[in-house]
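Data block below; observations after.
One chain of protein is taken out of this complex; the other chains stay put.
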Amino acid sequence: MKRHLFTIGLIASFVLSAFAHYSGLFSATVQFAISCLSIIFVAGFLGKATESVAHYAGQRLGGFLNATFGNAAELIIAIFLVKDGLFDIVKASITGSIIGNLLLVLGLSLFVGGLKYKEQHFNVKLASHNGSLMLLAVIALLIPAAFAKSLTTSETMNLSILVAVILIIAYLLWLLFSMVTHKNELSDEAIEHGEPQWSKGMSILFLFLATVMVAVQSEWLVSTLEVFSHQFGLSELFVGAFLIAIVGNAAEHSAAILLARKNKIGAAVEIAVGSSLQIALFVAPVLVIISLIFGKTMDMVFTTFELVAIGVAAIIAKSISQDGSTNWYEGVLLLVVYIILGIAFYLV
Amino acid sequence: MKRHLFTIGLIASFVLSAFAHYSGLFSATVQFAISCLSIIFVAGFLGKATESVAHYAGQRLGGFLNATFGNAAELIIAIFLVKDGLFDIVKASITGSIIGNLLLVLGLSLFVGGLKYKEQHFNVKLASHNGSLMLLAVIALLIPAAFAKSLTTSETMNLSILVAVILIIAYLLWLLFSMVTHKNELSDEAIEHGEPQWSKGMSILFLFLATVMVAVQSEWLVSTLEVFSHQFGLSELFVGAFLIAIVGNAAEHSAAILLARKNKIGAAVEIAVGSSLQIALFVAPVLVIISLIFGKTMDMVFTTFELVAIGVAAIIAKSISQDGSTNWYEGVLLLVVYIILGIAFYLV
Partner (left out) sequence: MKRHLFTIGLIASFVLSAFAHYSGLFSATVQFAISCLSIIFVAGFLGKATESVAHYAGQRLGGFLNATFGNAAELIIAIFLVKDGLFDIVKASITGSIIGNLLLVLGLSLFVGGLKYKEQHFNVKLASHNGSLMLLAVIALLIPAAFAKSLTTSETMNLSILVAVILIIAYLLWLLFSMVTHKNELSDEAIEHGEPQWSKGMSILFLFLATVMVAVQSEWLVSTLEVFSHQFGLSELFVGAFLIAIVGNAAEHSAAILLARKNKIGAAVEIAVGSSLQIALFVAPVLVIISLIFGKTMDMVFTTFELVAIGVAAIIAKSISQDGSTNWYEGVLLLVVYIILGIAFYLV
């Protein structure tokens, strides 16, 4: 009964939102409200699908699939921005996506999970590797920025392209390491589950479908946000790094928080941290390579504000997650840093 | 017998110091010598009182009370400075207090305790949380400084006030977390003590009395220090960040070292680290809020030198304390960083 109501709400709100978007009959405010309602439903659908896949595939692979589908949407949006040469917005949204996952998604997951469970645990070896990979991401963004002042434009481009290629190789080797050669060392202990709602094939199909719906719905919401932000006089940097990132990561948010509430904190961490690592070590470098095809190269030189934001996010997330044990106050710490960064980006 | 001699010395030196301060009959050098003698006695008294309270209340709460009483004195002095608009001296003394506790007090405690015991242990979960909170303190000071250059004065003020409010909330939630919801997880193992000297009520009364005496005596000593520093041509930054901080933290010094010698390293760490966290996450933000009342807002933008000092102190203290095990060489490492910072601040 409850399940049927959910299905009806999901389809109805999605169709209504599509109509509002394409007809243009409603005001921006009404469009925004409908989109928000719909995103709650599709995000809930995605969360269920992820959980079901995690049941069959294990927490880590389930989390990885969720992060990847979530980022696929962002990658597609970013490619269009790169094509138009809007490199500053691309970098702002990469920054926002990294800190949004590390601070907001992870912070909310730990907080919400910690309110229910006194302490939650995940694989400590994975936590340690995640921390080192976050440092690599920060280093890979810091070095081009630190050296760019003494380099010519073409030297900066060469440095960016080479760093991009190296990061892609490092990320692929990480997948080889974590999914193949050291799969068992990094997995969480098996947790007893009840029977899942759907079959294995159905779960994967629904995961795919839900991700597409979230991606499409996110884009509709983003388009109403742009109207909003102009009305309220918000800067491009703030909109790109916070508003778009929050909405664009709706998939990660809903799934991670749902999993944390079910004490599957390992999968929640994999979604939040895994997603930000994928953005930094794979999506960003791939965008640099893709920009080559469009004939106008995007460099990897981020602004000082962006570097500070990514750096502090990585360091506090590493510090909090490195013991493989989490609680509600660690969630608070992450959220506090996110709010402080949000205020600073809003004012600047 | 020995106890009576101590009581006589305590009262006699304190009265003599008061007379010297208010009569103005003695030269600055003599006043300084009397103050130093008196501070040794009152600091010893405070150490005994803290230890006695720690016996009844546990190492952590005892340490917390000691840190709080110690910082109450500093807060009062700082409020007068804020009222007079001497913001640079306030920030220098905040910096000095943070690094003095993290490097000098903690360093001496580990060193002195480590000479007696090969290895000393304290709660590793607490160490981990302390480390994350130290990072939050550094981040909260770094972000206003990093963004201030691109902000107007009023935007910087708004950022400072908002960050201050957020830090106070985060600190209060930390007390809720560490004293209420996760009290047992963060406590040290019970250690067998002998019978304490005083009853529970007497211990708290003496802790309060001793703290007031230390605060008053510190102020008298600081006033002679100012005459001294002018004679020797020391910079305001050096006097504020090192001389005043060392004397003003006499309470923390004496208590922490005494506890380390008695193998109660958990309480010593709580005093040193807890005190610096309280300064960074509570005292400094409260001063910003209080400055609003006086009509002239103090921002949270620290100088590069101050940020470097706080940053390196937090990072080395975090690195050393994170395994919950300490030894004499870790004390040396902290003291070495303190000395290097002292030389740099003296020369600059």
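Letters are used for the chains, namely A and B, taken in the order the chains are written, and counting of residues starts over at 1 for each.
Operating definition for what follows: a residue touches a chain if its C-beta (ideal position, glycine included) is under 8 Å from a C-beta of that chain, and two chains touch if they have at least 3 such contacts.
Everything quoted here is computed from the prediction, not taken from an experiment.
Visitor: Where the complex has a chain not shown, which of A:84, A:185 or A:236 is the residue touching it?
Guide: Per the contact definition at the top, the residue touching the missing chain is A:185.
Visitor: Can you work out which residue in B:5, B:180 or B:347 touches the chain that's missing from view?
Guide: Among B:5, B:180 or B:347, only B:347 touches the chain that is not shown.
Visitor: Tell me which residue among A:72, A:151, A:216 or A:289 touches the hidden chain in the full complex.
Guide: Counting the whole complex, the residue in contact with the absent chain is A:151.
Visitor: One chain isn't shown here. Among A:26, A:117 or A:174, which residue touches it?
Guide: From the options A:26, A:117 or A:174, the contact with the absent chain belongs to A:174.
Visitor: What does the interface between chain B and the hidden chain look like in terms of residue numbers?
Guide: 118-119, 304-305, 308, 312, 315-316, 319-320, 322-323, 325, 327-330, 332-333, 336-337, 339-341, 343-344, 347-348
Visitor: Determine and list the chain A residues touching the chain excluded from the picture.
Guide: Missing-chain contacts on chain A: residues 125, 128-129, 131-133, 135-136, 139-140, 142-144, 146-147, 150-151, 155, 158-159, 162-163, 166-167, 169-170, 173-174, 177-178, 181-182, 185, 318.
Simple rule for what comes next: only the chains that are shown with their structure count from here on.
Visitor: With centres defined as the mean C-alpha position, give me the chain A-chain B separation in Å.
Guide: 40
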